[in-house]
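The structure that follows is given in the form of structure tokens.
In this view, the complex is presented without one of its protein chains, the others remaining in place.
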Amino acid sequence: MNRIPFNIRLVLPAQLTIMAIVVVPTVILLWLAHTDWQPTQNIPWFDAEFYWFWNFYDLWYDERFINSVFRTLFVVATCIAVELFLALGLALLFLDEWPWRKVAVSIIILPMMIIPVDAANAFFMLFNERGPINHLITVITGEVFEFSWLSHPTWAMVPIMLAEIWQWTPLMFLLVLTGLMNLPENQIRAAVGLGASPARIFFRVMLPLLVPVISIAVVIRAIETFKIFDPVYILTRGQPGGATETISMYMYNGAFVYFRMGYIAAAALLVLFVVVSVCLVLAKPLRKHG
Amino acid sequence: MREQKTWQTVLKRTAVIVAAVFAFFPIYWLISTSFKPFDEWANWPPIWLTDNPTLQNYRIVFFPDLAREFAAQQEGSLDYKVSGSAWNAFKGSAIVSVAATIISVAFGTLAAYSIVRFKTGGKNYPFQFLTVRMVPPIAVVVPMVVLFSILKLSDTYFGLILAYSAFTLPFSIWMIRSFIDDVPAELEGAAMIHGMGQFRAFLTVTLPLVKGGILSTALFIFILNWSEFLFALVLTAGNVVTVTLQVANYVSASSGKLYGVQAAMGTISTIPVIVFGYMIQRHIVRGLTFGAIKR
Partner (left out) sequence: MKGADTGDVKLELRSLRKVFDGVEAVKESNLILKRGEFLSLLGPSGCGKSTTLAMIAGFLEPTSGEILIDGKPVTHVPVQKRRIGLVFQDYAIFTKMSVRKNLLFGLEAQKVPRAEREKTVDEFAEKLDLKGLMKARGGELNMSEMQRVALARVLVTKPELLLLDEPMSNLDAALRASLRGELKRIQKDLGQTVLYVTHDQIEAMSMSDRIAVMNFGENLQIASPDDIYHRPKNRFVAEFIGDPPINMISCTVTGSGRSQRVSTEVHKDIPFETKVVSPGDHVLGIRAHHIVAAHEAFHGSIAAVVKLVENFGSEHVLHVTYGQDLLTVMVQPGFAREGDEVHVSFDLKDAHLVDRNSGAIYHPDEREAAA
């Protein structure tokens, strides 16, 4: 032990914990991904039939899997675009000092302080057939509207994405606001002095300066949204018929509802590989800052 | 000119109010449902504010037996099957969250110190921790189930603590790293000139200066642990229960989701998160961006 340099010893506990929980399972994953292990068949995992690359072959033609991938990408893109748009708009309302400003910020960031499962539950109730959203639509249109959002194959994505957007726009807002408050004030003043309109100042001066902050915010939110699970589980569990499955939900259903562990392990390995490679590229803005 | 300005201000404040209403409405619905008697949960038209507030939902959460007695006296009262009281879930969440937070922050502080002061592993080393956070947990969960069954960690506090510690370590390391980075190394150098060892210099000089930051990190990690759902769902089987599992468990065979009870449990269980969240509001941006954006 004493031969290990002091600084290495300091990182050892953290490194070993992560190894135990991430690296070792990944090694097991490598094996499982090439087997047809299904715990319901009562064969221990290490005795499972070796399957070569057939799992990957099957995944390629598994529409449900492919759809869940594209659905997840769609959710990521949509949610982040909406969150960013709302966050920018909101942050611009908070540039000047006014009484109650702090209170208003505190209320607006409340959603991100809620346990995601509870937030999802709230949205479950809101979008219930007999929930307040349908009631509002009924009141506004004057016709009884008892649409079953959560069991509709297409529209069920709306509450899921709204829950995600509702919960995480505040974070995006805080990030953008921090960025805006740290902008070099004189550049904006100079633009004002040169006679530029507020829109010109925003698009030509402020936005380019915000790019680093926005890219960090987008990368971080993209990573988190890509993992989206809690709202899907609470709101639809991927139903009806897998129509609302995101990657995480698909894998959960495959592994813990249909118990196709080997097959899902292959999907997991694939996702792991893609995510890590993509993240290494995406982490650039973080790297620049750090 | 003046008039246009006031006009704009009115418009801006109105937009803020609208945003605040949107932000608060789902929470309002959660809280208001938690006080509704069961026959009002899915009424049509929905009841926006109940005329018959009841504590029955909270009674079910905390005192299921008392609630059963109460229900027996009431006509047409709720049939619910959840036997366990929420105390068990609070106990479980508290044990797992606190222990995992301590481990994560302690290990994270050591690693962060090593990374900042010794540049351990070079420039790219800290990034491998980040990849842990980037991977969807579900991708690791399948082999973890296998690993835990080998190690007999399934459905134990220790197993969950281990999982939570590992998956919050990237946040600990990066956040604390950014706090230590703010303290000039010269301060430790000054203490070392007086004959103090390097690690003691860190403990006596730097640590007191960053203890606020470390505390914020701890609260932040605690929030993450307390709110976690997926690991708890997959790695437990009834022996260990957390608050998020308890919320999801309030489903009855005959009436589906028990909205009111879920809402009551949800309201209660989210309170610590809100309290701690506002306590570290100043640092939340730093935390969620791994220290990249500071306030």
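All chains are identified by letter, namely A and B, in their written order; residue positions are counted from 1 within each chain.
Operating definition for what follows: a residue touches a chain if its C-beta (ideal position, glycine included) is under 8 Å from a C-beta of that chain, and two chains touch if they have at least 3 such contacts.
Here the structure is a predicted model, which means the values were calculated and not measured.
Among the residues A:Val27, A:Leu136, A:Ala190 or A:Val274, only A:Ala190 touches the chain that is left out of the figure.
Considering the whole complex, the residue from A:Leu12, A:Leu95, A:Ile137 or A:Leu209 that touches the absent chain is A:Leu209. Mapped onto subunit A, the footprint of the missing chain covers residues 184, 186-187, 189-197, 200, 204-205, 208-209, 211.
In the analysis below, only the chains that are shown with their structure count from here on.
Work out the mean CA point of subunit A and of subunit B, and you get 16 Å between them. The residues of subunit B lying in touch with subunit A in their complex are 12-13, 15-16, 19-20, 22-24, 26-27, 29-30, 33, 42-46, 48, 103, 106-108, 110-111, 113-115, 117-118, 120-121, 126-127, 129-147, 162-163, 165-167, 169, 172-174, 198-199, 226-227, 229-230, 233-234, 243-244, 247-248, 257, 259, 262-263, 266-267, 269-270, 273-274, 277-278, 281, 284-285, 288-293, 295. Only residues 6-8, 10-11, 13-15, 17-18, 20-22, 24-29, 32, 45, 89-90, 93-94, 98, 104, 106-119, 121-126, 128, 130-132, 135, 138, 146, 166, 170-171, 174-175, 178-179, 213, 216-217, 220, 223, 226-227, 229-230, 233-234, 247-248, 251-252, 255-256, 261, 264-265, 268-269, 271-272, 275-276, 279-280, 283, 285-287, 289-290 of subunit A touch subunit B when the two sit together in their complex.
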